[in-house]
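Excluded from the complex is one protein chain; the other protein chains are retained at their positions.
We just call them A and B in the order they show up, numbering each chain from 1.
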Amino acid sequence: MDIFLQQLINGLVVGSIYALIALGYTMVYGIMQLINFAHGEIVMIGAMVTITCINLLLGMGVQMPGPVLLLVGLLMAIPVSMFLGFAIEKVAYQPLRKAPRLAPLITAIGVSIVLQQVAMLIWGRNYRPFPSILPTEVHIIGGAAITDLQIAIIVLALLLMGGLFYLIEKTKLGRAMRATSQNPEVAKLMGVNVNHIISMTFIIGSALGAVAGVMVAANYDQAHAYMGFMIGLKAFTAAVLGGIGNIGGAVLGGILLGIIESLGSGYLGDLTGGVLGSHYKDIFAFVVLIIVLVFRPSGLMGERVAERA
Amino acid sequence: MTDVLLKISGINKRFGGLHALSDVGLTIKQGEIYGLIGPNGAGKTTLFNVLTGLYQPDEGEFTFNGKDLFRKKPNVVVEAGIARTFQNIRLFANMSALENVMVGQHVRSVTGVFGAILRTPKARAEEAAITAKAEALLAYVGIADRAQELARNLSYGDQRRLEIARALATNPTLLALDEPAAGMNPKETDDLKKLMEKIRADGVTILLIEHDVKLMMGLCDRIAVLDYGKKIAEGVPEEVKSNPRVIEAYLGVAPE
Partner (left out) sequence: MHETMKKNPLLLAIFATFVMVLPWVLGGFFENGNSWLRAVDFALLYILLALGLNIVVGYAGLLDLGYIAFYAVGAYLYALLNSPHLAEVLPAWLSHPPFLVMMVLAAIVAGVFGVLLGSPTLKLRGDYLAIVTLGFGEIIRIFMNNLDRPVNITNGPQGINHIDAVQIAGYDFGRPIEFLGLTFEKIHLYYYLILAFCALIIFVSMRLQNSRIGRAWVAIREDEIAANAMGINTRNVKLLAFAMGASFGGVSGALFASFQGFVSPESFVLMESVMVLCMVVLGGMGNIPGVILGAIIVSITPELLRDIINPLQMAIAGKRVVDPENLRMLVFGLAMIIIMLVRPEGLWPSKRRRAELHPKTKEIALQEKDSLQDAERNHD
């Protein structure tokens, strides 16, 4: 098998998932300069709800093809995540709009802890296996293996990103979102309902997060109450890498990060004779991030913040 | 009055495609009040920011008091003896007026971490001197009674004065004021004018940007006029006032 191509494919799959999650971070940050620490937990809840739904349906003896089952589960999970995103913003962030910048960060961490614990109460502290409902056959392309699921992840992620771009660039809602991120005060004066826009941002980001959560669970065959933390961290890193607040940047950052991680952990082990093996996989994300920020403090696609008096 | 204090030449500054300053040169002499005027967007504030180290010019030369300040950081510029105020007041809002002026003396004091922790006799003496000088400067600009008030709670005029006191605290040779009279009523403007004359009389050279042309004509020894990033005139107020290019660009085509 062609190792390079294989790692590239794996990286692309993981990267598209990072990108979807990163979009949630970057949209919220773009509009309210807030790191939504709880976004990773929304991703986790999305995965958990989907698994539960599929298991319920299977338990009831419902006869449906795997992908359809998955879709049904996903359609149940998306509204749950959307509602959560909406509620979190209303309860934990909105009252603190005028507070010192760190206050909402602390409530975000609080929400994150609460959601993790609630998830543990509901789903237990063990790994939940992803039901084996999906075909596992493997296509060989140019010496590398790719599953239907991986193809579906990449395609679906691209479709969703495309949809988001359309939404932001072409619709009235998107225009209002862009206006709010430029200057909320002025947007308000121009008749934009800023609270509504912020809610919508959370809702859309959470929906994308739920989808990403299901992708993670399906790709790794499991889900866990703490899974949101690391994946959220990586996705946020991706958003910063691309230039936080920038939609295109989040996509670029996510995919790049996935590929770098995948290639890095694949090759570093070989190059160092197994000494610096895949244990160091998680380091790549951060090393790359630090290097990029040192040389391009606003991220790859971030606007250069003009020196201002 | 003839010693050159500050000299720039061939200064260029671009922001992306915008050529904000092209080939600007000027000299400021020891002890004068030097005015910088020009229509909106002429590049006054950009030039001002170049002269105070906030912007790094792309090309040119910049010497001050015999030191090369081309592309130097603001703190280096301050150390060399140029202090500034901001057009849209930038005080340390949640520090008291006194503390604001004390911060201004940072560059002229030396106490480090260990001095501060051990409170050595030297550190204590320096701290006392800093406090005393800060109080004196507040009195100098006429707001001694507001010393303990948070800067944010001062009235607008007092905030302007506090900014000047804070800048004076750095012991400048040149004090650069960015529209100090903006938003002031005639009485306040008049007080400000007196304050500037007092500062100059005490040996500090002043660079001034202002929109109030009448004030500038009456106050400045020499004036430079910027338009579209270029210097179009320089000289004593009378010369400048009658310069046709200035009349066209700045005062409008039909002079009064």
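Odds and ends about this structure:
Convention: a residue touches a chain if its C-beta (ideal position, glycine included) is under 8 Å from a C-beta of that chain, and two chains touch if they have at least 3 such contacts.
Note that the structure is predicted; figures quoted are calculated from it, not measured.
Of the candidate positions B:84, B:146, B:161 or B:231, contact with the unshown chain belongs to B:84. Screening B:93, B:132 or B:236 for touch with the missing chain picks out B:93. Considering the full assembly, B:119 is the residue among B:119, B:198 or B:245 that touches the omitted chain. Although one chain is hidden here, its contacts on subunit B can still be listed: residues 40-41, 44-45, 52-54, 73-75, 78-79, 83-84, 86-88, 90-95, 99, 102-104, 106-109, 111-113, 115-119, 123, 126-127, 130, 150, 152-153, 155-156, 159, 166-167, 169-170, 179, 182-183. By the touch rule set out above, subunit A reaches the unshown chain at residues 29, 33, 35, 91-92, 95-96, 99-107, 109-114, 116-118, 120-121, 125, 229, 233, 236-237, 240, 244, 275, 279-280, 282-283, 285-287, 289-290, 293-294, 297-298, 305, 308-309.
Criterion: only the chains that are shown with their structure count from here on.
Subunit A and subunit B, compared by their mean Cα positions, are separated by 49 Å.
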